[in-house]
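Missing here: one protein chain of the complex. Every other protein chain is in place.
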Amino acid sequence: MIVMSAKATPAEVRAVVAKVRLLGCTPHVSHGRERTIVGVVGHERDSDLDAVAALDGVERVVRVLNDYPLASRDFHPADRVITLGNGAILGGQGVLMMAGPCAVEGRQQLTESAEAVAARGVKVLRGGAFKPRTSPYSFQGLGEEGLKMLREVADDLGLAVVTEVLSSEDVELVASYADLLQVGARNMQNYRLLQACGAVDRPVLLKRGLAATLDEWMQAAEYILAGGNQQVALCERGIRAFEPSVRFTLDITAIPVLKQLTSLPIVVDPSHAAGRAEYVGAIARAAVAAGADGLLVEVHPRPSEALSDGAQSLDPASFDRLYQQAGRVAEAVDRCLV
Amino acid sequence: MIVMSAKATPAEVRAVVAKVRLLGCTPHVSHGRERTIVGVVGHERDSDLDAVAALDGVERVVRVLNDYPLASRDFHPADRVITLGNGAILGGQGVLMMAGPCAVEGRQQLTESAEAVAARGVKVLRGGAFKPRTSPYSFQGLGEEGLKMLREVADDLGLAVVTEVLSSEDVELVASYADLLQVGARNMQNYRLLQACGAVDRPVLLKRGLAATLDEWMQAAEYILAGGNQQVALCERGIRAFEPSVRFTLDITAIPVLKQLTSLPIVVDPSHAAGRAEYVGAIARAAVAAGADGLLVEVHPRPSEALSDGAQSLDPASFDRLYQQAGRVAEAVDRCLV
Amino acid sequence: MIVMSAKATPAEVRAVVAKVRLLGCTPHVSHGRERTIVGVVGHERDSDLDAVAALDGVERVVRVLNDYPLASRDFHPADRVITLGNGAILGGQGVLMMAGPCAVEGRQQLTESAEAVAARGVKVLRGGAFKPRTSPYSFQGLGEEGLKMLREVADDLGLAVVTEVLSSEDVELVASYADLLQVGARNMQNYRLLQACGAVDRPVLLKRGLAATLDEWMQAAEYILAGGNQQVALCERGIRAFEPSVRFTLDITAIPVLKQLTSLPIVVDPSHAAGRAEYVGAIARAAVAAGADGLLVEVHPRPSEALSDGAQSLDPASFDRLYQQAGRVAEAVDRCLV
Partner (left out) sequence: MIVMSAKATPAEVRAVVAKVRLLGCTPHVSHGRERTIVGVVGHERDSDLDAVAALDGVERVVRVLNDYPLASRDFHPADRVITLGNGAILGGQGVLMMAGPCAVEGRQQLTESAEAVAARGVKVLRGGAFKPRTSPYSFQGLGEEGLKMLREVADDLGLAVVTEVLSSEDVELVASYADLLQVGARNMQNYRLLQACGAVDRPVLLKRGLAATLDEWMQAAEYILAGGNQQVALCERGIRAFEPSVRFTLDITAIPVLKQLTSLPIVVDPSHAAGRAEYVGAIARAAVAAGADGLLVEVHPRPSEALSDGAQSLDPASFDRLYQQAGRVAEAVDRCLV
């Protein structure tokens, strides 16, 4: 919908109408008391509308429909379901718990973490082999060696693996070890990486960028879907807001809003949102109550020795409590933690 | 703690030390490899530290302790409890449901709303007689006439009343009708109003400002407490963030953080946060799961005829569902909806 | 403009059309490929549209026109000009410098500050007698005694006075001493105060709320204008964003945007935005370059002894530099500092 300025001349309105027709769309002109508005119906794209916005006499262009046809619920009304290698299911009736250490630091730490979460009933192991770190001087992960450890430890316990892929060049490599490829918040608009994820035959967990609107997030998912990979899940992990006492602000409202916009499964990462272990349980319970389809939780056998994110990692006893509490909340909303 | 710049001279450090002593505090100087840091112990105030920050050679002043002694949990470790006129209790084991229309529009609308929520078991009626409206041309509320209706309708049904007070001049008037005085988000730093609320013998529900940090919110509560009124509860109602599809972004993480900082009861208003009725249920359930002590929900007999906030008001049937679901979540976290 | 959901039935569309007519507006229905859209022409208000948004089948309501007819440039195309008591002019060709201490602390401090800025050529003295402070334990200002000092010191030097009014009860009092009433950021949506400012015969400087959109700010100005007071100026003083190294983030882009939306004069307060004296000069120059009509700068004879905001106050020598630099930038954009 194109809002003309109050001073737009009839010639300017005619130019806008002509441009809209040139773009293959149908213009609908309505003359209000103060302004003229040109409605546009058709398969226009952002770039086209940008061009219209630059015409003389145009005050504003307001988009009415979304720009992510494949990701939208209109296109795929039923909730989508992703089945991982070990049969674990993301989406649908269950709420899938994924847990493990922030980073793979070594075999012992990984084995201890994996055994702790598997003992609790968890079926998906998380752990980072390639770590995106704010500082170049922080621990950057074990790379392929870490991927191998993840796969071996997970196979021993019958777990699936979710781990981050940082770059388009690594997609094939990570996909050869992992059941679920995680795209991190800082890469949500790394379009090369999204395209590479669209071309691989592995489910993808797309985290929300720190300042991404829901619309931008859906369009990032659309990159993967448009590439041919229909197995995409979303992960809310906190947005950047102004409160200094937490690392990020979890956008709980995003869950019901996304449930309307899309049928892709929605995961919540309560660990990164607050950045401190003592808040993780409350956020995890809230996420399940609001309708999340999965949780991604950091667990470390000894958080005070962790090489990254120690402050927000749960020890096994705290994770036990979280698991039990989140399970009870899941039942209260007629679901169950799996 | 005062961080000196890398180039600070010994004379500049001495001047800072002298100033700190003048303020009646004790300085602790420690010389690091790159910088000198002056720790300050004592009852300094913000204004004092501002003065220090202006001295030559000072790079930064970092505050370590909070500035709200009365509101802090350190001061009052046990959870505080507020008992309203009809015996309804805010804080403690129960989760208190407060519900009713956004604005009092007339006796019939109010009576229908109140009967609908009372039938469900609700003990506290919400409703606005003085309305803060963004536009001067919007409905501004019925004023004292609305307060009278609220009181009469509530008394008929055995309900307590929570309603907003907009101005220090009105505090006495509103307190003569209401059980719980609501201070709105836009007035969170209206210090005259806070002072007047500190001087009255009525509990106060202090909503968080749209862009208030938790620290600023606690200091606003401190105004009321310092005035002598110890009956203060807090209400999270969404902060201003960048997402355009919702009116505000509910800060769910604030609940566990506040539970550490303070023992004041914490209420959540799910209706204002998202601004659309279909999101209210999910947010309400999340709030209870995260530990909220109360909910404040907008209910209208016919939302499409509401004079304000129709889009976010629940009709009685939707409220019934919310009440039942929130009740089940409350039980899942070992509490009960009252 | 009302966007119907993809699944809206013809009956739902008819109900929306009927509601729009009931509100006294004219509906324009257009059926797109995916959705039906109902355009609304007329003098509808926010509250009306809220009601429509609650109807079944409505997905979204998009506002096209602004809700501040009196404040808009459409209503008053020519730049508005405010003349203060001593003949100083805000708006138009000049850029008006207003300077002085954050708070009036005593006669000597005020006199020294006023003489310093008057010596530089400044015609408007700023200074706070009623101080809004985050903490109840901070210095709260001298009250009416401070107002008297401001008036006397200003009169001795031929200066006009701008000072803050905190509460509707004080508007008459402050107006009896001041030439320009400042409404602070934390009171931008204190509607009682705005209404009282609308009823007084004194120019008002309305600061932007910390998280106010331009639209909300314009509607706050509309409260004053609708009350009958046409002498309103706006003051940008930084918004709340996520950057921790500054107190606020000055929204420089707001200046050209506001210049399109409204003809009210626009002032910038560079002192509060950054919160540190060393950034004030750069922000002041930027504001003038972007088109600001005035500056509001904190100057203190000895910032390290200030009772409030010492870190962001300029000493007289620094103010001299700022004045000279801002004056040169003003000339570069064909204006002059007055």
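Order as written gives the chain letters A, B and C; numbering starts at 1 within each chain.
Heads up, the rule we're going with is that a residue touches a chain if its C-beta (ideal position, glycine included) is under 8 Å from a C-beta of that chain, and two chains touch if they have at least 3 such contacts.
Please read all numbers here as calculations on a predicted model, not as lab measurements.
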_Option touching the unshown chain, where A:13, A:37 or A:52 are the choices_ = A:52
_One chain is left out of this view; which of C:9, C:93 or C:260 touches it in the full complex?_
C:260
*Name every residue on chain B in touch with the hidden partner chain.*
1, 3, 6, 28, 30, 32-35, 37, 39, 41-42, 62, 64-65, 74, 240-242, 244
*Just the residue numbers, please: which parts of chain C touch the chain that's not shown?*
211, 213-215, 238-239, 241-246, 249-257, 259-260, 273-274, 278-279, 281-283, 285-291, 325, 328-329, 331-333
_Touching the absent chain: which residues on chain A qualify?_
19, 45-47, 50-55, 61, 67-68, 132-139, 166-169, 186-192, 209-211, 216, 219-220, 222-223, 226-227, 239-240, 276-277, 303-311, 313
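As a working rule, only the chains that are shown with their structure count from here on.
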_Length of the line joining the C-alpha centres of chain A and chain B, rounded to whole Å_ = 31
*In whole angstrom, how far does the Cα centroid of chain B sit from the Cα centroid of chain C?*
26
*Provide the C-alpha centroid distance between chain A and chain C, rounded to the nearest whole angstrom.*
38
*chain C: which residues touch two or more other chains?*
240
